[in-house]
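In what follows, a single structure is set out as structure tokens and then discussed.
For this view, one protein chain was removed and the others were kept in their places.
For reference, chains read A, B and C in written order, and residue numbers begin at 1 within each chain.
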Amino acid sequence: MTKLRWGMIGGGEGSQIGPAHRLGAQADGNFSFEAAALDVDPEKGRAYAQSLGIAPDRAYGNWQEMLAGEKDRPDRIDLVTVATPNATHFEITKAFLDAGFHVLCEKPMTMTVEEGEEIVRLAESTGRICAVNYCYSAYPMVRQMRAMVAKGEIGAVRCVVANFSHGHHAAGDDDANPRVRWRYDPAQAGVSGQMADCGIHALHLASFILGDEVRSLSADFASTVSARVLEDDAMVNFRTEKGTVGRLWTSTIALGRMHGLDIQVFGETGGLRWASEQPNQAYYQRLGGRVEIMEKAESGLHTDAARLCRVAIAHPEGFPLAVANIYVDLAARIRGEARDGLPSAADGLRSMAAVHAAVDSARHEGAWVDARPPMFR
Amino acid sequence: MTKLRWGMIGGGEGSQIGPAHRLGAQADGNFSFEAAALDVDPEKGRAYAQSLGIAPDRAYGNWQEMLAGEKDRPDRIDLVTVATPNATHFEITKAFLDAGFHVLCEKPMTMTVEEGEEIVRLAESTGRICAVNYCYSAYPMVRQMRAMVAKGEIGAVRCVVANFSHGHHAAGDDDANPRVRWRYDPAQAGVSGQMADCGIHALHLASFILGDEVRSLSADFASTVSARVLEDDAMVNFRTEKGTVGRLWTSTIALGRMHGLDIQVFGETGGLRWASEQPNQAYYQRLGGRVEIMEKAESGLHTDAARLCRVAIAHPEGFPLAVANIYVDLAARIRGEARDGLPSAADGLRSMAAVHAAVDSARHEGAWVDARPPMFR
Amino acid sequence: MTKLRWGMIGGGEGSQIGPAHRLGAQADGNFSFEAAALDVDPEKGRAYAQSLGIAPDRAYGNWQEMLAGEKDRPDRIDLVTVATPNATHFEITKAFLDAGFHVLCEKPMTMTVEEGEEIVRLAESTGRICAVNYCYSAYPMVRQMRAMVAKGEIGAVRCVVANFSHGHHAAGDDDANPRVRWRYDPAQAGVSGQMADCGIHALHLASFILGDEVRSLSADFASTVSARVLEDDAMVNFRTEKGTVGRLWTSTIALGRMHGLDIQVFGETGGLRWASEQPNQAYYQRLGGRVEIMEKAESGLHTDAARLCRVAIAHPEGFPLAVANIYVDLAARIRGEARDGLPSAADGLRSMAAVHAAVDSARHEGAWVDARPPMFR
Partner (left out) sequence: MTKLRWGMIGGGEGSQIGPAHRLGAQADGNFSFEAAALDVDPEKGRAYAQSLGIAPDRAYGNWQEMLAGEKDRPDRIDLVTVATPNATHFEITKAFLDAGFHVLCEKPMTMTVEEGEEIVRLAESTGRICAVNYCYSAYPMVRQMRAMVAKGEIGAVRCVVANFSHGHHAAGDDDANPRVRWRYDPAQAGVSGQMADCGIHALHLASFILGDEVRSLSADFASTVSARVLEDDAMVNFRTEKGTVGRLWTSTIALGRMHGLDIQVFGETGGLRWASEQPNQAYYQRLGGRVEIMEKAESGLHTDAARLCRVAIAHPEGFPLAVANIYVDLAARIRGEARDGLPSAADGLRSMAAVHAAVDSARHEGAWVDARPPMFR
């Protein structure tokens, strides 16, 4: 099978997410890395791209150059990944969709709901794939839980509890580290701190596993470090379209928690639990039964989970391969195969609408507000 | 040292909490079990008491008989434990305090805030001890965390997250089991289901470890089983007097969780975590350091934790000995020694005020309300 | 039911095991503590006994006094617990059995195999109970595993792996602490260090769960701290009467392990796992199935496990209550009821024979030797 051509914007030297994308795109041999604009500093970006094997004429200085250079090439890239600072996602994604490229955008897809709706419409009108990198949804055991819910194996879902709370931004009251501080400054980070950064992952995961969407929510935001304006700890209660009760806690000052993304789903006839720090197991209790430990790659997993396991049971697979799973499905979709579950522009939009709803609720003492984007009401 | 004399009301044959109290009171040789009114059925109560070694003349048919029989004896009991149905706690506790007995009351101490205030005043005016059995606070590692907070070892506390969520009342939508169903029926259980039953343990634990009190709260209640009126799942956001942010989730439909009481405390310079299912360890991360596993009975524990460890490090101690620790401190107090940390009538009152505040908030879409009892405002 | 009368030898102030026995004997109201000789220092022993509520005339200065004082009393004790230094167990146990008392002896029951055989014969001829405090066998989940094996729920047992390895005697090469050092000095500790101290617990546990006995063994002993003569780390391979393969590792220098007693049992159709640090759970995998978490007090436990659970599922019970369970069965046996599973003098003898066999094997480069006491060959 011929490799697809792939390019990347952002994710330069020293970036955390860059290597995960490069590994993810190339791990299964679906994509060859052909073009890049990796850095805000054009020279650094060009040099780093070439050090990674990109041809000089496709090692671009910025995304505009890359768009111009790629759009008319006969061997132009099939897919571009956008891993730039958040505020630029909208503009770049829009431009590449417009030019007929498939796009994988890092979260958050946009800064505003209006922008999000524009991307959704554009993806629809162009027929291009616009995916958002909610990569936790691509862990095999997350897929297993989603399939179990869909097949009624835990009955109607009563409650979902999702946390994404860690302690990596615990800091003194002056919040002295500039690489942390900007995240809580509205001028640089927008309307939301931790909710927009991590909370939306947990929110997407809840919707994804439930096969259901958040309808309304009530939020309590706190800024626990004096120097901060935006929230570093938030609690969101929500209700889904189907009436499931949701609880979501997200925090950056939770010392003792390392990654801290976990989810519990409680249905009429069964309960499920999974945590991203040990992603190869999930826990399942049937009503009246014992807790069972489900293992990645065990026999009898649902198809959508089994197909994403690369190595045998109990050989752990981790975060970079969850990202790779997103690329597996992107490749399939680009090649014209159907794939359920790839996080879409609509998911990116819903997340942004929920973040804005949470901000709004938190400013009004937790009043319940509609969490849906206008176009989906 | 002479043994103190102890009596018990409620906790008859088949009761869950009865054996824990009898073991707790007698485990350390402080109390001898001398009088009892164990059952609503007088004959069954008398017979069971005698089978446990109570003399026939002190095996009473009900609490009124017991009060009458004990109050003028020269060898009357020093302490009475009240482990009857919730609605009777107030009346019995009041009567025994009035007659000059020390009382250990099961939670909830009362059904209303007004009753709670009356007990607090009565305990003060009579000079008798009125303790409430928030026994989780008596685990050594809970005491260790409390001492660490008090000594500033995690700095100012920013956030506390307490859960008490299990799946033992997950049930079909008809909620057919009468031993579960009554808990969600206002006619039998009062204004609150799970919040009053388990949530208050988590709330007390949070206040206890923080050395701080809940000031205001916002609650989201859900009744996830059709046949139920009262909440079986609740989320409470709160703020303490010192401004700490609180999150409390309590549920009875959380299949996959067994006991489900756990607490996390996040301060400026450290974080702590403990779960009742593995009560002999607690986890501590210093800002910038690794997570350390603290062990019950390890060397260097704070005094109030060390003194409550009975056997060597890594020999687990469990729930019945946490109850026993309450009796250890009751014996000390009755003998005139000072003991910090014994849950008091004021704690029982505060809990009840918080439950009523949560009910009130939940009825008003999560409006923030004052959680304090009027007498402590 | 009338309480039985209980006395104790050894276990004085500062002892680790003394409080566990007193709590264990009294926790369930079966025994009243009536007589004691608690300390090698007669005056300290008498004073401490009286502080625990023993009448002055039964607070003895040594075991000989106690034997003399008790044997002709009409209200003499029903059971005596021997918790003195190891070298004295034989003499005291023998004297009390001879005088018609029931005895619970701390392990090791004797120092030699010959002494062990003498105790076994004496228990038989006098008809008195002589139990040995292998208390780990009294945890409910250990009983559950034993019942599962007996009922064939894991098929024929192929292999058992038992460890009892901790790091509490890790020390500098001079082994300076006298409270540790004597354990590795043949003049004070006898022929074996860690094998006799902890290894025999693991060995008994394996035999107990399997319902089978060790027939032959091969041992590798190591003395990893320069100042030590006796082994502080040992590996024993064994075969049982039924042909099961056994592996037993015991160590005192295993830094990072806290208590370190755990056991795994592998059968034709299922496997089991349990660890004493989390004694309220056990893990079970059926051939072809998932690992299931079994919980103390869950519904459907085998009778012999269920009857030893005091409080509801997921309320942890710990070491002192495992000791208490030994006393529960002792009380039943003294009252004439049948009780399977109480560790007997024969168990004490078999353990001692296995320790001596291990010493012998280790001295002969791991040669396989018969592990059975002569009288059971």
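As a convention for this text, a contact is a pair of C-beta atoms (placed from the backbone, for glycine too) under 8 Å apart; a residue touches a chain by one contact, two chains touch by 3 or more.
Since we're looking at a predicted model, the values are computed, not measured.
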Legend entry - Where the missing chain makes contact, among the chains that are shown: A, B, C
Legend entry - Given A:Arg5, A:Arg22, A:Arg128 or A:His169, the one touching the chain that is not displayed: A:Arg22
Legend entry - Which of C:Ala47, C:Leu122, C:Ala150 or C:Ala222 contacts the chain that the document leaves out: C:Ala222
Inset, instruction - For the chain that's not shown, point to the residue among C:Asp72, C:Glu337 or C:Glu365 touching it. - result: C:Glu365
Legend entry - Of C:Ala47, C:Val161 or C:Ile334, the one touching the omitted chain in the full complex: C:Val161
Inset, instruction - Return the single residue from A:Lys44, A:Lys71, A:Arg286 or A:Arg310 that touches the missing chain. - result: A:Arg310
Legend entry - Residues belonging to chain B that touch the chain removed from view: 290-295, 298
Legend entry - On chain C, residues whose C-beta touches the chain left out of the figure: 154, 158-159, 161, 165, 167, 170-173, 218, 220, 222, 224-225, 233, 235, 237, 245, 247, 249, 251, 253-258, 264, 266-268, 270-273, 283-287, 291, 365-368
Legend entry - Missing-partner contacts on chain A, residue numbers: 1-3, 16, 19-20, 22-23, 26-29, 33, 51-53, 166, 168, 258-260, 276-280, 295, 310-321
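Just so we're on the same page, only the chains that are shown with their structure count from here on.
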Inset, instruction - Averaging only over C-alpha atoms, locate the centres of chain B and chain C and give their separation in whole Å. - result: 35
Inset, instruction - Express in whole angstrom the distance between the two chain centres, defined as the mean CA positions of chain A and chain B. - result: 42
Legend entry - Cα-centroid distance, chain A relative to chain C, in whole angstrom: 54
Inset, instruction - For chain C, jot down the residues that touch at least 2 other chains. - result: 295
